[in-house]
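One structure follows; several queries about it will come next.
A single protein chain has been omitted; all remaining protein chains appear in their positions.
Naming follows writing order (A, B and C), and every chain is counted from residue 1.
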Amino acid sequence: RVRSDLIRILKEGKKHLRDGHPGAAFVEFHLALSTARQLGDSVEEKKATRGLGASCQRQRKFREAINYHQMVLDKSMETGEHSGDTEAYGAIADCYTELGDMEKAAFFYDRYISRLEQDSDTE
Amino acid sequence: RVRSDLIRILKEGKKHLRDGHPGAAFVEFHLALSTARQLGDSVEEKKATRGLGASCQRQRKFREAINYHQMVLDKSMETGEHSGDTEAYGAIADCYTELGDMEKAAFFYDRYISRLEQDSDTE
Amino acid sequence: LETVPTIKKLRQKVENIRQAELERILIKMGDDVPKKQKKLIEELSKGIVNKILHGPMTSLRSDGSDARTVGETIENMYALERMFDLSTEEAGIGRR
Partner (left out) sequence: LETVPTIKKLRQKVENIRQAELERILIKMGDDVPKKQKKLIEELSKGIVNKILHGPMTSLRSDGSDARTVGETIENMYALERMFDLSTEEAGIGRR
């Protein structure tokens, strides 16, 4: 598989999410994740992981979603490239809010807010 | 003069405004206005007029500024093409606020606000 | 902590606006936009939204950490809920 496949699969996943098919989106993002790993592309890997998180959230699988969003943050730590972190913090906080854990939600929202004024959180 | 000149002059004007030279900006926008009229380009004519209004505002010539911003609205009425109207309403209201005429400011802000949700107010 | 759900709803509301506007403009642009540019356009939309949100979001998260009172934070919350119609807002994620 090549990079253009990966881009196409990610696009498919997003389209499914938009159309309200999180289950189908999950399948695409899963394929995108393994493709990105094969290609060694950590930025696209984070996008795929974030897509998995979003797919889980839409299915109200919040614990699973938190795990995926946390994987984005872990990857950023590993690579030192922090694109997507703001959104990951926000999404994790959203999940904790849904789970009724307001303490943890507040903790992650604070991280999210502290990054809002930073210049880039490109997708 | 041709259209590319006009674009260049408008750009100069904006640059002067940004750099805090409203007097120099006024001169450029004035030239742009007559150029746009020669070319019969009403959209660029409105941009030049708006530039004149902004230049006056920065010099705290609010009455003059209102006249220019009103000319933008008049042009829109004449042509039926309403780009720039939202901004013109807002700017007129800003001027009245500066002049202490809160009644008129409120009147124009209401028009401004009612246009905020519309799709396009391209410059 | 009472303000936490409001943060979520405000984030959602503004994200929906951002996505709708972004999509509208990308359609207008057509298919000939290079990927690098699309990325920058998306970055622009996030930059604007995040910088606008910073103030309101901070105003919802200031219990104890500074001089601002809890009462003020709650007032900010009510005001934001009124302004953005957040009480009637569905708490869906990313749906439009």
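Assume contacts are C-beta pairs under 8 Å (C-beta built on N, C-alpha and C of every residue); 3 or more make two chains touch, one makes a residue touch a chain.
Remember, predicted model here, so these are calculated numbers, not experimental data.
A.B. asks: Determine which of the presented chains are touched by the chain that is not presented, and list them.
C.D. replies: B, C
A.B. asks: Against the chain that's been left off, what residues of chain B make contact? List them.
C.D. replies: 7, 17-18, 20, 54, 57-58, 86, 90, 93-94, 97-98, 102-103, 105-106, 109-110, 112-113, 115-123
A.B. asks: Could you pull out which residues of chain C are in touch with the chain that's been left out?
C.D. replies: Against the missing chain, chain C presents residues 14, 17-18, 21-22, 24-25, 28-29, 33, 37, 40-41, 43-45, 47-49, 51-52, 55-56, 58-59, 68, 72, 75-76, 78-80, 82-85.
Operating definition for what follows: only the chains that are shown with their structure count from here on.
A.B. asks: I'd like the Å distance between the centres of chain A and chain C, where a centre is the mean of that chain's Cα atoms.
C.D. replies: 17
A.B. asks: Measuring centre to centre with CA averages, how many angstrom lie between chain A and chain B?
C.D. replies: The separation of the two C-alpha centroids amounts to 43 Å.
A.B. asks: Name the residues of chain C that each touch 2 or more other chains.
C.D. replies: Within chain C, no residue contacts more than one other chain.
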